[in-house]
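Apart from one protein chain that is not included, each protein chain of the complex appears where it belongs.
Chain naming follows the written order as A and B, and within any one chain the residues start at number 1.
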Amino acid sequence: MAGSHSDPLAHPEVRQGSAVRYIAGFISTVVLMGAALVVTMRHGLDYQSLVEVVGGLAALALLSQAALFYGLDISRAQIWKGVSLILTVPLFIITVGLTVWMFQSLDQRTMVMPASNAAASQPTLLQ
Amino acid sequence: MAHDTAPTANTRLFRPGYEGHNQISARTLGFWLYMLSDALLFTALFAAYAVLDTPMNAAGGPIASQIVNPVEGFWQTIAILGSVTSYSLATVAMKNGNRGGTALGIVAAIALAVVFLAFGVNDLTTLAAHGDGMDRSGYLSAYFVLILTHAIHMGIGILWMLVMLVQIPRYGFNEMVVARMLNLRMFWQFQATVWVCVYVYVYMIGA
Partner (left out) sequence: MQLQVPGPWSLLLGRLTLDQIPYTNPILQVTFAVAALIGLVIVGAVLYYKKVGYLWREWLTTVDHKKIGVMYIIVGLVMLFRGFADGLLIRTQQVLANGPHAAGYIGATHGFLPPFHFDQVYSAHGTIMILFAATPILTGFQNIVVPLQIGARDMAFPYMNAVSLWLTTAAAVLVMISLFVGDFSQAGWVGLIPLTELPYSPGVGVDYWMWAIQISSVGTTLNAINMIVTIVDMRAPGMTWFRMPVFSWTTLSTNIIGLTAFPVLGVALALLGADRYLGTHFFTAGMGGNLMLYTNLFWIWGHPEVYFLILPTFGVLSEVIPAFSQKPLFGYVTMVAATFAIAGISWLVWLHHFFTMGAGPDINGFFSVATMLVGIPTGVKVFNWMFTLYRGRITYTVPMLWAMFGLFLLLVGGLTGMMLAIPAINYTVHDSVFVIAHFHCMVLMVVCAGFAGVTYWFPKLFGFKLNECWGKAFFWTFAVGTVTVFTAMFALGFEGETRRLDWTFNTAWKPMLVVEEVGMIIYVLSLALFAVMLVVSIRDRNKQKLAADPWETSRTLEWLTPTPIPFYNYAVTPQVNTRDELAWRRKYGMEHTKPDAYEDIHMPSNSGLPVILGALAGIWGFAMIWRIWWLAAISLLGVVLIVIIRSFDKNAGYHLQPAEIEAMERDLSIGAITAEQPDRSHHIITHAEAH
């Protein structure tokens, strides 16, 4: 509870704000998303490759945001944010990944598509 | 183990004058943890979207490729990233103690966020007007709720920014205002992060 009576603007998280980094974060994300957009609009890839390429670009965009926007590093001010993020990221993957896996298998076993509908279908993560 | 080390003359049993934790750091860490929790919320929505994104779940209604527009989504991406960057630049102005610059950055962030929301609201109302609202099919339910949840977050962020616009001139950069500005920065950047996931997953992979 002991409030620090020092200048709040001297706090490391205020000091770490940097115009160059934020603008770099903006540019890198826009460029990566632009690249993903180009890949998508050219329709040159099959579904699997599209997921991999676009997903990879998104992962790069997220990494650049982590470094450039959030400014995560291993300094004393930021270490617990990094640690908690690293502990949580597996949960994102587990939640979506295992769900997709189990419903993929479930749909194959229980939701056989009638042939007439096949024309309206498009590939999705479950198929 | 150090359990049996006998006390020496230098052993201290109390620590008078101990300052304890820093209030701003505690608040930003707490808020970061809230955001991880919020990220799990979006994760669960993504999982739901993945399960409901099949032609079967479209129930005869439109599927992803018929409703998403990746090019328009790209303008939204630029708008939201612009908003996030101008808010972040506002906190750089705060670092320099510049109240006017901070307010200006916040106002620009609000304006760009409104542009972003306008695109989204337009999309959803157009769909609903064609009878493809969220009650049309399981797939559209997942689509609407995912987009709307993000939009509600954006709305809360805008409200928060308005409160900050009142508090900065009123209190200056005191401990509480600074802590709120830092938390809002994380919150706002987080909206861009979520949007990148939505954009790639819904707008591009679905296209």
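Definition applied: a contact is a pair of C-beta atoms (placed from the backbone, for glycine too) under 8 Å apart; a residue touches a chain by one contact, two chains touch by 3 or more.
Keep in mind that what you see is a predicted model, and the values were worked out from it rather than measured.
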Candidates A:Thr29, A:Gln65, A:Thr99 or A:Thr124 - the one touching the absent chain: A:Thr99
For subunit B, the residues touching the chain missing from this view: 1-3, 5-7, 11-18, 20-21, 25-27, 29-30, 33-34, 36-38, 40-41, 43-45, 47-48, 51-52, 56-59, 61, 97, 134-142, 144-145, 159, 163, 167, 171-176, 180
Missing-partner contacts on subunit A, residue numbers: 1-3, 5, 7-9, 80, 84, 87-88, 90-91, 94-95, 98-99, 101-103, 105-106, 109-110
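Operating definition for what follows: only the chains that are shown with their structure count from here on.
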Centroid spacing, where centroids are CA-atom means, of subunit A and subunit B in whole angstrom: 13
Subunit A - residues contacting subunit B, complex: 1-4, 8-9, 11, 13-15, 17-19, 22-23, 25-26, 29-30, 33-34, 36-37, 40-41, 50-51, 54-55, 57-58, 61-62, 65, 69-70, 77, 80-81, 84-85, 88, 91-92, 95-96, 99-100, 103, 107, 111, 113, 117, 120-122, 124-127
Contact set on subunit B toward subunit A in their complex: 18-25, 28-29, 32-33, 36, 39-40, 43-44, 46-47, 50-51, 53-56, 58, 63-65, 70-71, 74, 77-78, 81-82, 84-85, 88-89, 91-92, 94-95, 97, 173-175, 177-179, 182, 185-186, 189, 192-193, 196-197, 199-201, 204-207
